[in-house]
Each structure stands twice: as structure tokens, then as C-alpha cells.
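All protein chains but one are shown in place.
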């Protein structure tokens, strides 16, 4: 079952939207790009008095009220239905609460094959790009850079401080085309990630220049017919498993 | 059962988007505005070679290919699911094939209470506004002005050549708040529309400027022989029911 | 000496920019449109801490600091030099201090032939359009609607609440093409305006909707003691100049 949804999660100015546009250019099928920005634009215009309850504070913090959360829940249901109906969807998201933001999306997608991609960008680089863009509330980039990845486990991570958006998109696209996706019941877990990281140490890791290494670019692939890779994942189960390649997109 | 979806159908530069923003400002609940523009923006970028198969010709004609149609079908399913999940949705649409474009939306919405609104604008006025906007392919306004209304039957029509967007929005909002919506199985019909047109001839149609919204707006409710259109609708009100006033919102 | 600069002065959401684009479409020569928005966009990005000293308050008020004023003075000098070098320029302006804002422009233009156009729009209509646009600080339209015209004397006024932008542009264009412009030393004056207003009382002023452009537009031509303002202009008509018809373009 091939991947139906690509979720790009990253902070403001981390470069998600550029990757999304590149993905649309390099993937053979037409993919729709939707996400946080689409929803915010669709909602009544923002402000302290906004009925929809989303507020962009002068310091870059984003406050989301209960009314916006209610809209968002229906939005998620609709996006999932769109994918179930056959649309390929790239979700350009800012998980302000990290893995707690991921949970409702996982619930909405159910068994749909989803590729979870972390879009990393060094806090300083993101803040610098925010200045260069000039159309964002200053401070959002820095405040979100770490926040959005808290507790997240990804199938793949890319770092836009290390590679151009197009390169990152090609890495993601190669993954989409190559691999049958894992069903959501086999979602990446912390334990699985630790395991993969352990295994990865034995591999030769092509690192781009300037890279602070870290666990960026982890590819938690689940080969053919693989089952649950999560908690209690049997280490020896991966004889041929290329599983956790340590990669960057740079 | 109160209205869950407002469909605004009109040609390019007819003023739908302005009405949508005003509706979001005047309606008490938060409403999401989505529509043709959202889908086109979400799709891979346009051009003669676009994978998504939508093309904006230099003369203003819009050619929609089969791939775009496939995406659109999934899109409709998703939007309907969003509304079913509780989101109030304003659909800002350009029905390039008139009632034939409406049909798949009706199928997607099923029993959801939808208000179908025609946004009229004199062809010349729309073409003039297209020049004033300066961001649309010249010719789209004129080519779509009549096209999009072909075969359509509406619950309500407004004319942005006669009234500001905010006035039009107030008329629509009054309708949304006042009336229980008709289920889709009781959708407006041609027969009903002819009937209403006949009745309307006996009415004074010219509207003063700045008139209070309450009197305004053609209400194409409940044609001949129509049955109960909604919970609590007073049955005896029908026989002489002027219902279908031919009005503009100006 | 033909008109080199058209100044459109009006409040936010009064429709100046639409008129400017229509003027570019209907005038035979290429005209450049520049103005307040160009300058604000060229300046360092706004905010309470903006180095350039322009601030858009949440209530729609615009506070302009001394640093911005200094930039603006150099800006005016440059725009005037552009026109003197042969560029036809449409200035899309918001004279926050009415005639006091006009004075430095008059000084900058010197003897250049300028057409001063007031772009009127009923305060309520402008506020409604601000909501429909959705991209302006709410309140600007209402707060500026009257302010910008204080003490101003125009060659021509148009009312976008009465006519589409394209109609207004045609009236202005007809004026540009028909009449040799007055040098700045012969700028419209309050005395001339009072005179014209007095005369205008004898004329029927209410304009029907959709009237043909030809009749429309107040022409505050040629103050007292003016000499021949145009080819075929009836010479004896001047002394008590009826010229200044009080009209709208709607």
C-alpha cells in the first residue's frame, strides 16, 4: 500500500513550504499541499478578538483557543477523508505541542499509510531566515524550532540548514516511491527510534559538511511485510533490514 | 437543522471572496472559507504542462483536465466530511459548467443542510473590476459571468453590482440565522424557480439603496407542492407564501 | 503642457489603487503608479520598534515618526525628479494631514503639471470594503475617510461609492487627455473652490446611477485670472467660471 499522506512537521521558517512545492514538482502523481497555513487562512481573520480563537502574539507566540481547536478537529477529519477518497496529500504542519499535536492526526488518519517527516532547521538559521523573509512575526522561528519536535518520532528527517529544499524533497520522494508505507498501527515509536539509532551506529553514515550530526535524517523504514517496529521491537529481526539509515538530505 | 454549508457560486471578479470575508465577520459562529482558489493553490502549480491538469489560457478560459477532476472529486468528499464533522463552511466556487458542476457537490453533501447562493454581477461590471484588481487573467470575468449560472437554481441570489459585499453578506447571514435549511433532497428545482419567477412578477422589484437587509434577497424557498422543508417550519405558511421574492440585495 | 502627474488622494479602502490600475489600462502612454504603499513597503518593516518610525496601531490609526518623515522628504524629491525626467506618474496617496500633507508635494513638484484628484468614498462604504478586503487593519478606512480631504482643493473628485473604478478612471483620463494642465503656481485654491461651490448650487447635482461618463466629474479648472486653459475652450466663459461643476462620477 503506497504512501497517501506526507506530513512535514517543522517550525516557522524551517523551510517546509519550499519542500512541499519541490515535492509537488518531483513526485510523478499530483499531490495536494494543505496544512496549518491553509486552515489559518480559511478561518476568520486573526486578532485578539478573533472568533476563531487563534492569536499571533507580538513576540511570536501562537495562542490557540478552544474554538479554533474545534474547527481543527473537523478539518482533520475532512483531510483524512480526502486522502481516503484517493487524494495524495502533503501536510505542511507546525505541531505546536509536538507529539500531542500528532496524536489527533494519527487518530484521524487511522490505517492510511502516512510518512511522518521532521523538517529540522537550526534555531539560529531559522531565525535568520525569518528576518530575510520579512513577512513573519519575529520570534516565531526561534520559539518553534525545538518545540514542534518534542516527543516526535519520524520516519524520516531532513535538515534545511544542510541542504536545499529540492534536495530534501528528492530524499523524501525517493522514500515515497521506494517503500510500501507502514500502516498507522505500526507508527514510529520512541522505543523503535532508540533501537534504530542503536543499529545505526554500526553503519557508515554519509554526513554532509557542517553537520552537527545528532539524530537527524533517521530513516525508520519498515521493509516489506514488516510488522510492528515499536516498543519491544526484536533487535535481531532485521537480518536484511536496511532499516535505520542515518542520513541527511545534504 | 441549521445550515452547515453556504455555497457562493459566481464568476471571477463577481465579488464572492469579499462576501465570504464579510460573512465570517457577521456570522456569530466561526466559519471556514474554502473553495476553488484553495484547491487550485493546493494543487501543483499551473501551466500548460501542469501535472494536475488545470490551465489558465491567456484569453481567460480555464481548461480543467481529468487529473484535476480526480483530485477535485476527493476534495469534495473531504470538504463534505469536514462539514459533517461539525465545521461551518463557506464554499467560494466557480461552477464552470453551471448545474453540471453543482451535481457532484450535491452528491458529496448528501443530506447536509446547504444554502445555495448565486453571486451575480453584470458582465461589464465584473470585467471592469477585473481591470481594477489587476491580478486576474483578463477575460475570465466576462467569460464566466453567465456561464457559471447556467441551469443553476439558488436559494438566494445577490448582485454585487447593486450592493456592497457587506450588505450582500448581511442578507445571506439573515437567511442563515432565520431559516431552518432545506435538506438536499428538497433542493431548489427549475420548476420551483419558474413558479417563483411567475409570482415575482407581481411584486415590486426595484430596491432602494441602503435598504435594511431584512426585506432583501430573493428567497427561492419551497416551490410548488414542496413538502416540509425543515424542522418547525409552519406548514400553513405556504399556500400564499410569497417565498420567492425576486430581489436584489442592492 | 500636458499633465505629468496624477495625484489620487483618498483614505484607506476608498478605491484609489483600483482607479490607478484602470488609469494605466485606459491611458495611451505608460504611467507608473507609485505612492504611500510603495514607500511603506520600501521602508524597513513596520512595528512599534521600527527604525523607520511608522506604526500601524491596532485601532487603525497610523503614527508617522520623524525618521519616516525624513525618508519621505527625500522620496518626494526623487518622485518629482522622475516626473521631470519624463515619467508619467500616478501617485496613490493617503494625505493623513490633508492639505498639510499636500504642501510638501506641491513644493517638490514645483512647476510640473499635476492633476489633483480627490477619491471620495462614504465612510460606511469604505469601512464595509475594508471588511470585505480582509487585509487591512480594521478601523483605518473609517478613521481616514474624512481626514485625508481636510482643507484639500482638487481639480477633480470622484466617488467610488457611486461608480466603478473603471468609470472613475475614464473620467480622470478624459480630463488628462483633454486639458492642458495648470502649472502648480496656479494650483486650485480655497477661494476658487468656494467660488465654484457657490456656482455649483445652481446646478443639479444629484447624479443618476450608471450615468455616462461624459457628463461626470467636477472640474475645478483654472482659478481666477486664469488664461486660456485649452483648445476650443470658450474664452468668454472664464471670469465667473462655471467650470467647477459639483459632480460625482457615479
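Every chain is named by a letter (A, B and C) in the order it is written, and numbering of its residues begins at 1.
Everything below uses one rule, namely that contacts are C-beta pairs under 8 Å (C-beta built on N, C-alpha and C of every residue); 3 or more make two chains touch, one makes a residue touch a chain.
Note that the structure is a prediction, hence the values are computed from the model and not measured.
Peer 1: Using the document's definition of touch, tell me which of C:75, C:95 or C:116 contacts the absent chain.
Peer 2: C:75
Peer 1: State which residues belonging to chain C touch the missing partner chain.
Peer 2: 21, 24-25, 28-34, 38-39, 42-45, 51-53, 67-68, 70-71, 73-75, 77-87
Peer 1: Given the full complex, what residues of chain A touch the hidden partner chain?
Peer 2: Given the touch definition above, chain A has residues 15, 18-19, 21-22, 25, 125, 128-129, 131-134, 164-167, 209-210 touching the missing chain.
The rule we apply is simple: only the chains that are shown with their structure count from here on.
Peer 1: Between chain A and chain B, what is the gap in Å from one C-alpha centre to the other?
Peer 2: Taking the mean C-alpha position of each chain, the two centres sit 36 Å apart.
Peer 1: At what distance in angstrom does the C-alpha mean of chain C lie from that of chain A?
Peer 2: Those two chain centres are 50 Å apart.
Peer 1: Residues of chain A that contact two or more other chains, please.
Peer 2: Correct list: 45.
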